[in-house]
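Take a look at this one; I'll ask things after.
For chain A:
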Amino acid sequence: MSRNSNQGPVGFIVNPASGKDIRRLVAKASVFDNQEKRAIVRRAITGVSAIGVNEFYYVPDTNEIAQSAISELAGRVSAHAVACPGTSSALDSKIGAIGLKAAGCKVIVTLGGDGTNRAVVSGWRHAPLIPISTGTNNAFPVMVEATVAGAAAGLVASGLVPLETVSEQAKLVLIEIENEADDLALIDAVLTNDRFIGARALLDSDRLQLAMLTRASAASVGVAAIGGFIQQVSTVDDHGLCLRFSSQGRKLRVPIAPGLYQVVGVESVKTMALGESVTVCGPGVLALDGERERVLKPGQKATMKVVRDGPWVIDVARTLHQGAAIGAFELSDTGDINAV
Partner candidate 1 sequence: MADANTQDKREIPYVMAINEGVHQIMQELDDTFLLGEDVAGVGGVFGTYRGVLDKFGPERAIDTPISEKGIVGLAVGAAATGLRPMVDIMFMDFLGVCMDEITNQMAKMRYMFGGAATLPITVMTMGGAGMSMAAQHSQSLEAWLIHLPGLKVVMPSTPYDAKGLLIAAVKDDNPVIVIFNKLSLGIKGEVPEESYEVPLGKARIAREGTDLTIVALGRMVYEALNAAEQLAELGINTEIVDPRTLQPFDTDTVIQSVKKTHKAMVVHEAVRFGGMGGEIAAQIQELAFDYLDAPVARIGAPFSPVPFNPGLEQAYMPNAEKIVAQAKELLDR
Partner candidate 2 sequence: MKELTNEILNNLYVCMVRIRLFEENAGKLQENGKIPGALHMYVGEEAIAAGVMAHLSDQDQITSTHRGHGHLLAKGGEMDKMYAELFGKVTGYNKGKGGSMHISNLEVGMLGANGIVGAGLPIAVGAAFSNKFRKTDRVAIAFFGDGASNEGAFHEAANLAAVLKLPVVFVCENNGYGEFTPQAQHQAITDVADRAAGYGMPGVVVDGMEVIAVYEAAGEAIDRARKGEGPTLLECKTYRFYDHSGVRGMGFNYRTEAEVERWKKRDPLDLFKQHLLDQELMTEADAAALADSIRQEVEAAIEFAENSPDPDLSTLLEDVYTN
């Protein structure tokens, strides 16, 4: 297969903690065990390799999911770890993403939920991304067979399918927090009247105060669904949505988490132009992409805006259709396909 100057390695980030939080209980979600994550990495690598890309970088997670999956393929692929602080927290994904960027990865495949991808993007803002869902309340990553996702990663990493033709830059909510580090969210940033981060997951609709959404769809779960019941906002629309909640407002029955419907009162809905900001004030907790992340002290302000400045999210189906169209899966006499 003709080697392209655009060719480069594929990166992997696996969040060992995804799919195990309190939503197993509240939302009747099932535990996503790490054996399955390992199997997903293994299948994704098989897909990448089928395209002839055999160079990988990975973030060595504390549960050794990526390491062990890759070590099963030792000798057949060339795999390198990037630096990871090993904190068993989102910091690992963030620092890992920085490492994958520095290693020149052309595509990164993430295994996790919304929170995982948020951490990745906080390390590599414009990452070319294939997010595989292994979490719970996922709006950002997609449910996709890893073999296929891997093949898509291979097609882009090999240069056979140009990134620009199959990806779309995601919107973000950017958050400036007074006297503290900035933050971001991929789907939604929500102010709640919690006081603690606790078990993280956002589960109580009574506590919602305000939400900034990059997208809103009635066909989703979580705060994005609340917006979606009132006004759809797609990933391509150049605006976001701001919801204010109040028990006095219009009442909706919403799936706040998978398997968990609650009633929420929406006081107002406002379309937010890109860059248009809203400021909120503590005490409260900012939940980012469904997880309580940042505590606002009494009087502490945070300003939020929707921008289109996020990762390049690859459309797996489109990538494979293009790949098929250019014959990427045809076997030539020289045996181009170098499947693992």
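Rule of thumb we're sticking to: a residue touches a chain if its C-beta (ideal position, glycine included) is under 8 Å from a C-beta of that chain, and two chains touch if they have at least 3 such contacts; residues count from 1.
Selection rule, in plain terms: all candidates are chains of the complex that A comes from, given by their letters.
Since we're looking at a predicted model, the values are computed, not measured.
Set chain A beside the options 1 or 2, and in this complex the one it touches turns out to be 2. The part of chain A that touches candidate 2 in the complex is made up of residues 16-17, 20-22, 24-26, 28, 30-31, 33-35, 62-64, 88, 195-200, 203-204, 283, 295, 297-298.
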